[in-house]
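Note that one protein chain of the assembly has been removed; the remaining protein chains are unaltered in position.
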Amino acid sequence: MIRKKIKSKVNALVRNNITRETVKEKLSHAPGHVIYTGNKAQKAVSIDVFDYNDDYLDEETLARLEEYHKDTDEKTVTWININGLSDTVALTQIAERYKLHPLVMEDVANTSQRPKLDEYSDHLFIVFKMLYYDDQNQLNVEHISLILGKTYLICLQEYDGDVFDGVRERIRHAKGRVRSNGADYLTYAIMDAVIDHYFIIIEQLSNKIEELEDKIYTDNSQNYSQEIQILKKEVIQVRRSIFPLREVVNKLEKVENHLVLKKTQVFVRDLYDHTIQVIETVEVYRDTIAGLMDMNSTNIANRMNEVMKVLTIIATIFIPMTFLAGIYGMNFEHIPELAIKDGYYYFWGAMIVIFVASLVYFKRKKWL
Amino acid sequence: MIRKKIKSKVNALVRNNITRETVKEKLSHAPGHVIYTGNKAQKAVSIDVFDYNDDYLDEETLARLEEYHKDTDEKTVTWININGLSDTVALTQIAERYKLHPLVMEDVANTSQRPKLDEYSDHLFIVFKMLYYDDQNQLNVEHISLILGKTYLICLQEYDGDVFDGVRERIRHAKGRVRSNGADYLTYAIMDAVIDHYFIIIEQLSNKIEELEDKIYTDNSQNYSQEIQILKKEVIQVRRSIFPLREVVNKLEKVENHLVLKKTQVFVRDLYDHTIQVIETVEVYRDTIAGLMDMNSTNIANRMNEVMKVLTIIATIFIPMTFLAGIYGMNFEHIPELAIKDGYYYFWGAMIVIFVASLVYFKRKKWL
Amino acid sequence: MIRKKIKSKVNALVRNNITRETVKEKLSHAPGHVIYTGNKAQKAVSIDVFDYNDDYLDEETLARLEEYHKDTDEKTVTWININGLSDTVALTQIAERYKLHPLVMEDVANTSQRPKLDEYSDHLFIVFKMLYYDDQNQLNVEHISLILGKTYLICLQEYDGDVFDGVRERIRHAKGRVRSNGADYLTYAIMDAVIDHYFIIIEQLSNKIEELEDKIYTDNSQNYSQEIQILKKEVIQVRRSIFPLREVVNKLEKVENHLVLKKTQVFVRDLYDHTIQVIETVEVYRDTIAGLMDMNSTNIANRMNEVMKVLTIIATIFIPMTFLAGIYGMNFEHIPELAIKDGYYYFWGAMIVIFVASLVYFKRKKWL
Amino acid sequence: MIRKKIKSKVNALVRNNITRETVKEKLSHAPGHVIYTGNKAQKAVSIDVFDYNDDYLDEETLARLEEYHKDTDEKTVTWININGLSDTVALTQIAERYKLHPLVMEDVANTSQRPKLDEYSDHLFIVFKMLYYDDQNQLNVEHISLILGKTYLICLQEYDGDVFDGVRERIRHAKGRVRSNGADYLTYAIMDAVIDHYFIIIEQLSNKIEELEDKIYTDNSQNYSQEIQILKKEVIQVRRSIFPLREVVNKLEKVENHLVLKKTQVFVRDLYDHTIQVIETVEVYRDTIAGLMDMNSTNIANRMNEVMKVLTIIATIFIPMTFLAGIYGMNFEHIPELAIKDGYYYFWGAMIVIFVASLVYFKRKKWL
Partner (left out) sequence: MIRKKIKSKVNALVRNNITRETVKEKLSHAPGHVIYTGNKAQKAVSIDVFDYNDDYLDEETLARLEEYHKDTDEKTVTWININGLSDTVALTQIAERYKLHPLVMEDVANTSQRPKLDEYSDHLFIVFKMLYYDDQNQLNVEHISLILGKTYLICLQEYDGDVFDGVRERIRHAKGRVRSNGADYLTYAIMDAVIDHYFIIIEQLSNKIEELEDKIYTDNSQNYSQEIQILKKEVIQVRRSIFPLREVVNKLEKVENHLVLKKTQVFVRDLYDHTIQVIETVEVYRDTIAGLMDMNSTNIANRMNEVMKVLTIIATIFIPMTFLAGIYGMNFEHIPELAIKDGYYYFWGAMIVIFVASLVYFKRKKWL
């Protein structure tokens, strides 16, 4: 049963969201055709929009993409947040309304797209991954895309629920700098929330590693290689999500584009530091896990040693004694010792001497 | 039998298409001499030509290269697709007609040539590899060359059959952007089809790894090192084909040449992303396979442990008991215990005590 | 008991100061909000100020940050040294008074911030780590920040006590170049003291490695893998602190900024050399520790070999002899040897021959 | 005997042509002093000269370097090929005649010089290595130097015999482009011949690896670690020769110098591709050999497992049975079973039950 669970968990991590059907479907279409490659079960698509500037705030929530008809204008920042990517027709409409490059929506819907930042003439396109542990404590990946225009930010998420409530609160109550800055600062705020959330993942990983480390250090009678391998896969998964993100944040900090202001880039530099910190911690975890593997193999070897010692001690003590007992069980017509008075007791005496001498020998060899 | 199959499979992967005869032949010729180094059995050579622009389409298929005499002109894009590289004379003629650099056709016919992009004054030369699993589920490599001129694209393939049917359909039915763009966009469309196909290979590799992982995790009584090694070799093979492709696509994106338009290069950037994604997945597979190897060795060590435990338990329990039985089989004239009434039953009692005590001991040591 | 200690030590090293509460707290605040993430027990905050130039010196110590009201002026260098980061309100006040960038104080209070150098228009911000062994001989990390302005240097430390007494002495007694140079030289002097202190850490690590090496080389009957793992973690910890410091020092040497004079940067180049030297030594330790692991596993394998040899020698000698004793214990009606006069002695002779022959055999195999 | 051969072979590979005498001799001389560091036994020095242009060809062979007095002139390309480097006096004379830099001839005669390309004002100096398997199937290295002037190419080889016969034929029969091009194209043609020859080495290595792989996969009862180590050393040797050659060819392609024409550099780019291909193949061999090592250790571990299983099965079955036989060999006055009619047959029945039950148990454990 446990094996089964472990297995399915492992497979989930290996699969990497690529299924043959999706690939086949892609092969038969021209580049730029929008195909949703994620979990088809996620049907619901919802949309919520913030429109704000220093003095003004408007919040709206819609159940269907088509209902959204608001125009963005120069004076306010519009944050269009879309949950669910399965409605590819609506996505294509949005792409047309905002005059996005044909390849953008393909990457938005392609949930196996790796994190990247693409610079187009009048918009920036950012893809990254959100990590979270689900109810079964399995690590899951959510595909998130940001499209940053001059006065708007479109945020597209695979599932409902996100970690942007802090940002929303700050917009609603005009806390911090978000209301007085442009869409570029909002982009920063959203990415900051995501990267801050990585620290929670990191912390949960840390707990798991610690727990396993505890087990390995205290109860070395088990083989933990399966647990270690699974943990290693989770670390690799996190690494895969965060590594290209470094590149993205770095590009965002360096990009020379009217869409991102210099003063926002100072904040992005801080984001970059956090990304590096997550990466370094993950690297330390990789080292730690390699250490656990070493520990585990040494434990196995050591256990075998212990088993061997018990066998050797018992065999080494009793085999010669059994031989001697065999000697006096022989039926030779004349065995003088057998006729000795109290010979039996002398025999036992010899046995005890052998027994004690062996113990002393093993004591000296530090086997006992 | 299985060994035999495994062996030949492995050798096929190692051989890498270099045979001494081919090398010797090459040594005795000047550079630029066209020698076909591939599978000589592939005799048939066929050619099909698309000639199109926005309003016009002409499709032609020929059995022999010499039959092709169409001229390319400025107003249409001509896609000349050649299957089979064994007719080196015809290849040389084509090279002359299109004024290709002398080394181009040598590399077209040299099936062990690694992926590359060479820039000449009036044509680009691209070499890459197509991967596919054949009927025996063995990974095979097809050598494909593209020669991109101002108004033509020559595509040379080692074998019949390809993954470009999607592209052909789009040309025939004027779907997507291909008809309204030049030969550079066609180049992109063809490479996109190849790289999309890599995802199928990746997915099949993923299935194989998953299957083997399943086996290793559930039935750890086998040694899977041969299977792991073979899988590792396949991953290395894919890696070898895709790694230099990254360089090729990167050059194509960056190349400053009148043959490739800026607007096409935006699409090539997307291609580059896909290449990186394949490479990253392959790297994860390498890690996974390294993990499987670790699992496998730990399993072997663990199995030995288990074997040792059984031996040690049996020996540790019965060796002392056998000694005691030997004691009362001795022929000393006076052994008081032998005369005790019910001594035999007391002896059995002692045996059972030893037996149970040993079991308790092993239980505590967690060997049972 | 020992296990327990080892465990807690290990966990401490793994934890890396990130706790879920802190992360959660951060998630709900805007970037730039100052939250102290370190050990909350460190309540006391104190401040000491040096104000000096070539001819003038003023030293002041205050128990609370608010009490400090001195202005910095152009003619003197002011070194403001703050111990304890828990008073985030006071930190924010300082940030305001010195017109620091909003993110600076967040990083000052965030004790898990990795070493970095940020360049702002009128101040440089440097973060690094101080390492020390505490009373329980555990490796600890102190978070130190430097803010270098034109005429002032603010130094913020997590705990009381530092390694800057040498610098203070030199200021008080006008030794060396510190009094006749600006705040940039003071920055250099402080970082030099910290990096010199790393050599003490390095030396203590060296002693620990040497000690463990000694044990492994002389008493190979133990399994030292836990000790090795712990040492490895300490080395990783030091590496984590010093590696980004290289980057910081390098930036400081290269920075083109009116705050740092060229003649000071010549000194910083020397600092860089020292940093490299620490890093190289740490790398050698990593190699050494890898060597110890190899030694340890070989020792375990070798020990098993020895155990096996004893078992094999005893079993190989006595099992055949026991068989022969069994032979003459059989109850066949007619066993001619049993009736031979002195047969029992001949039997013993045969036993001794077997025994000696076995010993000679093992001697030749070099098992004895 | 086999060991001896293996040993000497290994040492030959390790020695790397550095002997203390040679080093000592070098230490006592000024830089630029020409000392032959190769095999002193190679005494004979011969020289052959090709003088050609499009219309003209002159071929000459001399036994001693001093006999050569021909002048190079602007109108023809002169290829001076020298076999044997032991006549250091003659080498110095050549250096003087062609006004070579003092260090050039030192490197020509220093057979342990690594591949490199040095650019002087009026000549290019190229050093590389030729690999070949000798009669004892040992990998040998020949030191080859090229000195490229405006109208001449001096080629200096350590031993007689080379792979340039193809080039000579092409010059003699005016095949290919060599006669109509300058000394730079000749340089390319010679290096091309050498790099093409590497493919033969690669192919022989491939055969050896395949053979060993065969053995390891089919007969896993042997320890192949020595064979693997020797193969690994050969691969390292090839790697050492080819790796710096990449750098040389790359420099030759990029060099901006009147000695090398742009149109020749297009060919050199192709050479570079071949070098990369050799390097990549060698890297794959390294991976393959690492895989063989893994296979070999797993085989050893697995073999031990098998040995253990046999022991455990035999011991586990017979030890309890021996104990029971011992029970009924005891001399207790009253053992009821002994008096049972057909008790002996019941005993045998019990033995068979134990035997079969054990077999079933092991079958289930998959040990049989």
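A, B, C and D label the chains in the order they appear, each numbered from 1.
Everything below uses one rule, namely that a contact is a pair of C-beta atoms (placed from the backbone, for glycine too) under 8 Å apart; a residue touches a chain by one contact, two chains touch by 3 or more.
Source: prediction; values computed, not measured.
Engineer: Which of the visible chains would the unseen chain be in contact with across the whole complex?
Structural biologist: Visible chains that the missing one touches: C, D.
Engineer: Can you tell me which of D:His29, D:Arg172 or D:Lys254 touches the chain that was removed from the display?
Structural biologist: Answer from the full complex: D:His29 touches the omitted chain.
Engineer: Return the single residue from C:Asp55, C:Asp135 or C:Glu333 that touches the missing chain.
Structural biologist: Hidden-chain contact among the options goes to C:Glu333.
Engineer: Even though one chain is hidden, which residues of chain D still touch it in the full complex?
Structural biologist: Its contact residues with the unshown chain are 3, 6-7, 10-11, 14-16, 18-20, 23-24, 26-33, 101-103, 106-107, 112-114, 116, 118, 120, 221, 223, 225-226, 229, 232-233, 236, 240, 293, 296-297, 300-301, 303-304, 307-308, 310-311, 314-315, 318-319, 321-322, 325-326, 328-331, 335, 337-339, 341-344, 347.
Engineer: Just the residue numbers, please: which parts of chain C touch the chain that's not shown?
Structural biologist: 163, 166, 169-170, 175-178, 188-189, 192-193, 196-197, 199-200, 202-203, 206, 209-210, 213-214, 217-218, 266-267, 269-270, 273, 276-277, 280-281, 284, 287-288, 291, 294-295, 297-299, 301-302, 304-305, 308-309, 311-312, 315-316, 319-320, 322-323, 326-327, 329-336, 365-367
Methods note: only the chains that are shown with their structure count from here on.
Engineer: List every chain that touches both chain A and chain D.
Structural biologist: Common contact partners of chain A and chain D, which must touch each of the two, are B.
Engineer: Hop distance check: chain B to chain C, minimum number of steps through touching chains?
Structural biologist: Minimal hop count between chain B and chain C: 2.
Engineer: Shared numbers divided by all numbers used: is that above or below half for chain B and chain D, i.e. same or different?
Structural biologist: Different-residue interface.
Engineer: At what distance in angstrom does the C-alpha mean of chain B lie from that of chain A?
Structural biologist: Roughly 26 Å, centre to centre.
Engineer: Distance from the CA centroid of chain C to that of chain D, rounded to the nearest Å?
Structural biologist: About 43 Å, centre to centre.
Engineer: Counting only residues that touch at least 2 other chains, which ones in chain A make the list?
Structural biologist: Only 297, 301, 304, 308, 311, 315, 319, 322, 326, 329-331, 335 qualify.
Engineer: So that we know how the chains sit together, what is the shape of their touch graph: line, ring, star, complete or other?
Structural biologist: line
Engineer: Let me know each pair of chains that touch one another.
Structural biologist: Touching chain pairs, listed by label, are A-B, A-C, B-D.
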